[in-house]
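Below: one structure, written as structure tokens.
One protein chain is absent from this view; the other protein chains keep their places.
And then chain A:
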Amino acid sequence: MTSPNQPSRLPQFPQNAGMPVAHPVPGVGPVIGQPVTPVQWFRRMPTGGTVYVKPAEGSQS
């Protein structure tokens, strides 16, 4: 058992595991932003969630 105050470990996977998937081609940009960018995410903090429910029982995310 661990508690959140102990160091976390991420699972170690063999480097050659899985099927190789092409790395995304970089898009244009990034567009040059502003020197100072406000973090507005918290100002418009809705209390909803991104919920995926069984299709027969509700709308999907």
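Here is the rule we use: contacts are C-beta pairs under 8 Å (C-beta built on N, C-alpha and C of every residue); 3 or more make two chains touch, one makes a residue touch a chain; residues count from 1.
What we mean here is this: contacts and distances are computed from a predicted model.
J.: Match the chain absent from this complex view to the correct UniProt protein name in "Phosphate import ATP-binding protein PstB", "Acyl-CoA dehydrogenase", "HEXXH motif-containing protein" or "Tryptophan 2-monooxygenase".
T.: "HEXXH motif-containing protein"
J.: State which residues belonging to chain A touch the missing partner chain.
T.: Chain A touches the missing chain through residues 1-11, 13-15, 17-19, 21-22, 24-61.
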